[in-house]
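This is the structure, below, for whatever I ask next.
What you see is the complex with one protein chain gone and the rest in place.
In this document, chain identifiers A and B correspond to the written order of the chains, with residue numbering beginning at 1 in each.
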Amino acid sequence: MSILEVNNVNKNFGGLKALNNVNLQVDAGTVHAIIGPNGAGKSTLLNCFVGRLEPDTGSVTFDGQSLLGIKPFQINQLGVSRVFQTPEIFGALTLIENVMIPAFAKRDGAFHMESWRSVASEGDLHAQAMEMLSDVGLDAKAEELAGQLSRGDKRRLELAMCLVQNPKLLLLDEPTAGMSRGDTNNTIDLMKRIAQRGVTMVVIEHDMHVVFSLAEKISVLAQGTVIVEDVPEKIKGDPRVQDAYLGGAHL
Amino acid sequence: MDAIILQILNGLDKGSAYALIALGLTLIFGTLGVVNFAHGALFMIGAFCAVTLNRLLSLSHQVVDETRTDFLGNPLRVDIPYVYEWFGPEVGATIIDWSVPLAILFAIPIMILIGLAMERGLIKHFYKRPHADQILVTFGLAIVLQEIIKAFYGANPIPTPAPEAFVGSFDFGALIGFDPLTIMYPYWRLVYFSFAIIIIAAVFAFLRYTTFGMVVRAGMADRETVGLLGINIDKRFTIMFAIAACVAGLAGVMYTPILSPNYNMGMNFLVLSFVVVVVGGMGSLPGAVAAGFLLGILESFASRAEVIDIIPGINQVIIYLVAIIVLLTRPRGLLGRKGVMEE
Partner (left out) sequence: MLGLNRKDSGLFLLVICLTALAPFLLNPFPEGSELAQFNAGYPDLMQRFMIFGIFAIGFNILFGLTGYLSFGHAAFLGVGSYAGVWMMKLLTVNVVPAIIMSVIVAGLFSLIVGFISLRRSGIYFSILTLAFAQMSFALAYSVLTPITNGETGLQLSLNDPRILGISQTVDGSIPAANFFGIEMRDSLELAMGGWLFTFNAGYYLAAIVMLISFYIAIRIFRSPFGMMLRAVKSNQQRMSYTGLNTRPYALTAFVISGMYAGLAGGLMVAMDPLAGAERMYWTASGEVVLMTILGGAGTLLGPIIGASAIKYFENIFSKINDTVLHGWFSFMPDGLQDFVVAIIHPFIGKGWHLTLGLMFMLVVIFLPGGLMEGINRLRIWFGKRINGRQQTPDHAPATSS
């Protein structure tokens, strides 16, 4: 049973066909990787899931509900969280505040006017956020400003911000780009733990080591179309994938 | 029909001033990415260049005129401007009479110097700061500039007449086949409009046909790429700032016969010019010019008694109303470029 269903999605930018009849089924509780050469339309596709872009035609359904025509915050409230390629965090706020904000959004909804009680009195949410920070190994920096973190730390913070919401679907856009081997392995471990909790994940990734360590299913996107969708073992040997990657050096 | 033409003509001079200031604002914003709240002050300084030149030319000393006596029978002391002595009374009188157009030559070097000083001394340090900081620091500068002018010239408007030759109106209606005396248009306003057109055309030609201009235009479109080509964009942008300052200053010089300059005229024009820029589309030069004339003419139409009878007060608010509607329906403005300040 699939939690995310993408049917015949098309998206044009001017004359350029960025997405061409994309179909995708993501099964609940699985890790689904989307791979493909640069410019294949991977990020465009992800943007269509979170309301950043609206497809020209086609449908995107999450948990039986269409994601088209509603705003990004409404999509998140349905249980979809996203980690961006360049980390999107609240640079002027402390780490703990960065994680508490999504926790508030999860508990109180898209707009909640609580201007009388102090943030400090929210012990439960604070504890929850601290736990999340220690999960990603940032608890020691909880009171520092997020803008001063290294790029890798920002990424982990963003992951914590998504995870604290306990999402049904987690979208990750190149979560290990620019990370060292060690950090990458840590992130893989972390994502494995997340997957064990039953969170469905869609991962865009260039690093095949990451893809084959995590993914239960892989869709290969080339020139805006899904050319193959299969389990990792079969993807490795598929000639069409080799073609798409120009000789398959990456594999 | 004649009434319509008259209103269009009436809107042209104010529209010209809006267009010239908005053009400079857009140049600065497009090239340097800076929101310059002190641009109105440059317009005002230009106007005071005209005042200053007029005063300089009128500098005089007292001479005892033996041929005339006052009522006590003493020889009369009269003020003789130095230019009378240097060039003879007739030429001297003409020079003083033509002080406003002459002030163009006087204002160009001054405005360029002020522009360079402003950019190198202050604006340069604000390229990387948020737009709010840029607004705030140039707002502070505008206050300082206008207070300096106030300290020297006082708070009252200083009438600065146009040359004798341009006083009065000409019958534009008769010229294009309407009844005589239906469409009267003051000569100076026609001069101002033509002057504005020449300046605008010169700026556009400069940007279009010179290598310098082409580099600047390329820089406006994509600063980083041009920087990568090894071209020193910053230096050119500094010069563009000086040119923008110059355009605002000249707009001010020539506007003095239409509106007697006072120290806070710049602020009033600035607010309206910003509205013009937004309506025209942030970063679009043709948009700034078109919106300047459009809003000037619209304001003139809204000032008609017939219109005010139907919608009282519309002449006061029309420009702002248009700006609000445009911003809400076409956030990029009439001719705005994609991706400029859309965050």
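By our rule, a contact is a pair of C-beta atoms (placed from the backbone, for glycine too) under 8 Å apart; a residue touches a chain by one contact, two chains touch by 3 or more.
As the structure is a prediction and not an experimental result, all values here were calculated from the model.
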item: Left-out chain, listing which of the shown chains it touches; value: A, B
item: Of B:M1, B:L229 or B:L328, the one touching the omitted chain in the full complex; value: B:L328
item: Absent-chain contact - pick from A:M100, A:V136 or A:L169; value: A:M100
item: Options A:D27, A:E122, A:D135 or A:E216, residue touching the unrepresented chain; value: A:E122
item: Chain not shown: contacting residue from A:T44, A:N76, A:T200 or A:S219; value: A:N76
item: Touching residue (missing chain; options B:P75, B:P109, B:G140 or B:P159); value: B:G140
item: Footprint left on chain B by the chain that the document does not show; value: 35, 122, 125, 129, 131-133, 135-137, 139-144, 147-148, 150-151, 267, 271, 274-275, 278, 282, 312-313, 316-317, 320-321, 323-324, 327-328, 331, 341, 343
item: Contacts of chain A with the absent chain, listed as residue ranges; value: 50, 71-73, 76-77, 81-82, 84, 88-93, 97, 100-102, 104-106, 108-120, 122, 161, 165
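Basically, only the chains that are shown with their structure count from here on.
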item: Averaged-CA centre spacing for the pair chain B and chain A, given as whole angstrom; value: 53
